[in-house]
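Right, subunit A next:
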Amino acid sequence: MLDAGPAPLVQVQDLKMHFPIYTGLFRRHTGDVKAVDGVSFQIQAGQTLGLVGESGCGKSTVGRTMLRLYEPTAGRVIIDGDDVASLPPEALRKKRPSMQMVFQDPQASLNPRMTLADIVSEPLHEHTDWTRAQKLERVYELMDQVGLNRRFVNRFPHEFSGGQRQRIGIARALALKPRFIVCDEPIAALDVSIQAQVVNLLEDLQEKLGLTYLFISHDLSMVRHLAQRVAVMYLGRIAELSPSTDLYSRPLHPYAEALLSAVNEPDPELALRRKRIILKGDVPSPANPPKGCNFCTRCPKVMDICKTVKPDLVEVEPGRMVACHLYTAAGSTGASEAPERKNQERNQQGENR
Partner candidate 1 sequence: MTDASSTPPKPASQLRDIWSQFSTHKGALFGLIVLGSLILAVLIGPYLWVPEKLTVAEAIKLKNQGPSLRFPLGTDQLGRDMLYRMLLAGRVSLAVGLVAMTIAIVFGTFIGILAGYFRRLDSPLMRLTDMFLALPLIPLLLVMVMLFRDRIAGMIGPELGAFTLIVFAIGITSWMATARIVRGEVLTLKEREYVLAARSIGARPNRIILRHILPNVVSPVMVAATLGVAEAIITESVLSFLGLGFPPDFPTWGRLLFDGLQYMQVYPERVIWPGLAISLTVLSVNYIGDGLRDALDPRIRGR
Partner candidate 2 sequence: ERGADGEVKLTFPQAVSIMNPYLSGGTKDIYASSMVLEPLAGLDPEGVLIPKLVTEIPTLENGGVSEDRTSITWKLLPDLKWSDGTPVTAEDAVFTWQYCTHPEGGCSQATKFEGVASVEALDASTIKVTFDGPKANPYTAFVSALSPVLQKSQFESCLGAAAPTCTDANNMPIGTGPFMVTGFAVNDTVSLAANPNYRDPAKPAFATAVIKGGGDAEGSARAVMETGEFDYAWNTQIPPDSQAAMAAAGKGQFVVAFGTLVERLETNTTDPDPALPEGERSTAKHPHPILSDIRVRTALSKAIDRSILVEVGYGAGGKPTCNVIPGPEGWASDNDGCIAQDMEGAKALLDEAGWIDTNGDGVRDKDGKKLKLLYQTTVNPIRQDFQALIKDWWTELGVEVELKAIDPGVFFGGDPGSPDTFQKFYADIEMYANNSESPDPESYLGQYQCKNAPTPETQWQGENINRFCNPEYDALYATLATTTDIAERQAIAKKLNDMVTKDSMIVIPLVHRGTLSAHSLALGGVQINAWDTEMWNVADWFRVK
């Protein structure tokens, strides 16, 4: 699964996105919100990378910066051979059809004053010089593809259900036949029964069109369902990047562990048996992250070194990358011992239920 393709379609190298903070009399640049602070990963063509993490950890920013909706502070984003992060404006515009985005809130990402036809054909207006009829034909085709009734062309976004709205968003993203789509929490705002529809649709499309996804979500079970590999983010950095089966069965990073333990199982029997790690302490501000490991303020297994030295994301097991001193400190051999130690310490700082 890991080595699905020889050359990855998407490569992100040390991506940084700092939002400047200006203060003082002359609006001096006095600091940055380090929303994304050195993130690297790659996605093979036709695969899905899941990106999870708590609210505000920088997931959306990663997605948006990759598509140059924000100007990245540093780093490279190579999509299909071009470094998107440094393309000149016109070339970037030309590049856009190959990379698209599905937004978190289907309501907010659709202009309430435009009809479905307008919305879906907008990319066509920008990037093709087709006739009206051709465009309309393509719109219908897309509607069929995402499962929207052709009779809905003249409806406005508010006349659709949430799931249908998200389909419109997907149809818009598909209009120019992209190869790579960033799905920024495409299901977070939806009803459970509709979530499944959208996820299935994404899967079907991937199969049919060979799409590559970056799937951002905080719904861990959905990510597990969709993604081959998963990156867990915390405060602008990747804490762990592992194949999803490995991650879900045996998370390595303490934060990934806490995150997974917090998921509720829809089964009363299981729910009773599950052990949750409830994190204590406040989430630090991304404008002023802790000096060492980002997670050291809340980590149940914090060590002294965590407070001073930033751990690097290193491969601790084949295909599994973790940024944690528990593993790096011990070197590659220590990796296998770590889980044991983890279990012993659980009762000391994390709360066990």
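Rule of thumb we're sticking to: a contact is a pair of C-beta atoms (placed from the backbone, for glycine too) under 8 Å apart; a residue touches a chain by one contact, two chains touch by 3 or more; residues count from 1.
In picking the candidates, the idea was that all candidates are chains of the complex that A comes from, given by their letters.
Worth saying up front: this structure is predicted, and the values here are computed from it rather than measured.
Participant: Which candidate, 1 or 2, sits against subunit A in this complex?
Facilitator: 1
Participant: Which bits of subunit A are touching candidate 1 when the two form their complex?
Facilitator: Checking each residue of subunit A against candidate 1 gives 64, 67, 69, 92-94, 96-97, 100-101, 103-105, 108-115, 117-118, 122-123, 125-127, 136, 140, 143-144, 147-151, 153-154, 156, 158-159, 169, 172, 175-176.
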